[in-house]
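A single protein chain has been omitted from the complex, and every remaining protein chain is retained in its original position.
Then we have chain A:
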Amino acid sequence: KDKSSASKDSTPGGAAERQEDGAETPKQKLLDVIGGMKVEVSYRKKLQQLKSSENKNQAMNKLEGPDSEGSVPQGITEDIQRGKPLDPELVKAASAVASSLPHNKKQTESELLAQLRRHEETTDKQKKGGTINIRNVLSEMTIKKQSPAQRGVRISGRISLQLDEDGQRLRREGSSAQSVDSRRYFLLSLKVGKRLNIFTKASTEPEHALKTVSSPTIWDLEFAKEVAAVTAQPPRNGFEEMIQWTKEGILWEFPIDNEVGMEDDAEFHEHIFLEKHLEGFPKEGPIRHFMELVICGLSKNPYLSVKQKVEHIEWFQNYFEEKKELLQEI
């Protein structure tokens, strides 16, 4: 175990100088954990020599979540997303893991880095490209597709052009909508590719049109509210009712995302390594012992946010400061 830890210290030794001070101690603790893990991995190798790729996956999971708490998977993706050219910390951790595994080190390292990059790509896609994928699906399903920007252009066009009474305006809107839709249907059937509105040219034109027409005056807002009230017909079937409820927030969005309200942006090491908050306490004595137990318990708690944990520790600090005179009598 000493030899393995020494070898690990040599590989990130040169790199440790480049790292920030704050990241050093948790990083070294991680590496110690990996050093401890090496014994387990070699035992597994004896049992299952054929499943080398599975070992790598297990090692990756262990590396990224030694305590395997609920908020860790989010932490992983955030870690990876932070460094778009892969995080140097992660690269070094990958090299440490590769050196701890018994197989070909360079191969494992390159494969781990490739996996990390794949994770990055998928998480980036999911975060940014999610809506675009849905549009793809919808455009495949229905030919009559109206993007909201283009719809806004049409409505604003009608506002500026037609200033008749409400009834006449609505009738014209209906007819013009139908005609425009049919025209659009015809155009879409001719066009070969699907408009994704990813590139700036396609998207900036309707935006410019919107900017010139709509300015946030009270009259415009009121008119928008009137239009919404008129066009919001009562739901014709259960699906539309469910859509309405989802928009209002009565119904959850499916597939159910368990972490809707929770946005825990903190890394896992901020949850676990809470010793830096213990600086206000005396270094020896029963209070220190008590606070170390408190910190141990808090680090194992997956339900509190980092803020709440810090608030707990600060409350204890205040409490013990108030009772200082009492403590000094003892």
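As a working rule, contacts are C-beta pairs under 8 Å (C-beta built on N, C-alpha and C of every residue); 3 or more make two chains touch, one makes a residue touch a chain; residues count from 1.
Assume contacts and distances are computed from a predicted model.
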| item | value |
| --- | --- |
| Protein name, per the UniProt record, of whichever chain is missing from view ("NUP43 protein", "28S ribosomal protein S14, mitochondrial", "Isopenicillin N epimerase-like protein" or "Probable cytosolic iron-sulfur protein assembly protein CIAO1 homolog") | "28S ribosomal protein S14, mitochondrial" |
| Footprint left on chain A by the chain that the document does not show | 286-287, 289-290, 293-294, 311-312, 315-316, 319, 323, 326-327, 329-330 |
